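Heads up, one of the protein chains got dropped from this complex, but the rest are sitting where they should.
Let's turn to chain A:
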Amino acid sequence: MANLATWGNELYTGKRSYPFVGKRKLWFAIAGVLVLLSILVPVVKGGFNLGIDFRGGSEFTVSSVEKTDVTVGEQAVLAIAADHHPSVTNIAPNTMRIQTDKLTDDQSLEVAQALASAYGVTASEVTSTFVGPTWGADVSKQALIGLIVFVVLVALLMAAYFRTWKMSLAAIIGLLAVVIITAGIYGLSGFEVTPSAVIGFLTILSYSLYDTVVVFDKIRENTAGFADQHKRNFEELVNLGINQTLVRSINTSVVAVLPVASILFIGSYLLGAGTLKDLSLALFIGIIVGTLATIFIQAPLYAWLRHKDADVVAHNKKIELVRQEA
């Protein structure tokens, strides 16, 4: 692809440059608004659409169904547990999902039998899941612990690798924005929040930081010994680094998103709900948001965190003098 290559060249040489750092106030404002909305929207909408794992209850999946009739399933459940409000959905071709309140063990076995005969399949085609009400909370608690442990460890790792805590700080702040915005999109769209989705969020952290590390590595390289040259100031060097890695950022996120998108597609069309779909949905949104955040939030934030450093200030003055002379 000649055009993208040429574009890449121009970005690399600095001939073409996008003001990622220069317009940081704009990006930060947009990010701020998005974060705020992401917090407000779920609150206004009355919380997230929590899956059965968080509410507790029983769920049945009937495969190889020939006639996907909803009422058949409802009647089968009501015949055994009259007051258990079944919700029956056709989640995928030939697959029905039936959710009820918590059933007792015996009821659960009976309902599975009843559903099998109602839909004319063998008992082995019925999958049943019972989830205690504390299960989802347990998963969330663990996820939160995971989040904190991971953030602390990765902050230390990055600070050690880049030898500046400011890169680490910028990466982490951006990361939190990514998680909040992704959660916001989830809340807005009304997608069901399941433990798999929660874990998807944790995986986003990993991808988002992976991307940030790659871009920051270029920035580190560009800004190493920045005080010894008089062509570009610190901010411009950071911006150059973002531009130089832009093609790579686009390519890696496309490549990362493609398999996730294929899981999402297959998951939604062939399997309906479940681990695969929930996980890939969170990842799909997260990878895109994560890539954008590196470019628009994390890298500019690093430049801003450094802008009052004595060496940067002194260097800026020098550059100004040189430029006035020229």
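Quick notes
Heads up, the rule we're going with is that contacts are C-beta pairs under 8 Å (C-beta built on N, C-alpha and C of every residue); 3 or more make two chains touch, one makes a residue touch a chain; residues count from 1.
We take it that contacts and distances are computed from a predicted model.
Choosing from "Iron ABC transporter permease", "Protein translocase subunit SecD", "2-oxoisovalerate dehydrogenase subunit alpha" or "Flagellar basal-body rod protein FlgC", the protein name stored in UniProt for the chain missing from the display reads "Protein translocase subunit SecD". Set against the missing chain, the residues A:Ala118, A:Ile172 or A:Leu240 yield one that touches it, A:Leu240. Of the candidate positions A:Thr6, A:Ser117 or A:Ser189, contact with the unshown chain belongs to A:Thr6.
For the chain left out of this panel, the touching residue among A:Ala79, A:Leu188 or A:Ile266 is A:Ile266. Contact between chain A and the unshown chain involves residues 1-2, 4-6, 8-10, 12-15, 53, 61, 63-64, 105-106, 109, 112, 124-132, 134-135, 138-139, 142-143, 145-146, 149-150, 153-154, 157-158, 161, 195-196, 199, 202-203, 205-207, 209-210, 213-214, 217-218, 221-222, 225, 228-232, 240, 244-245, 247-248, 251-252, 254-263, 265-267, 270-271, 274-276, 279-280, 283, 322, 326.
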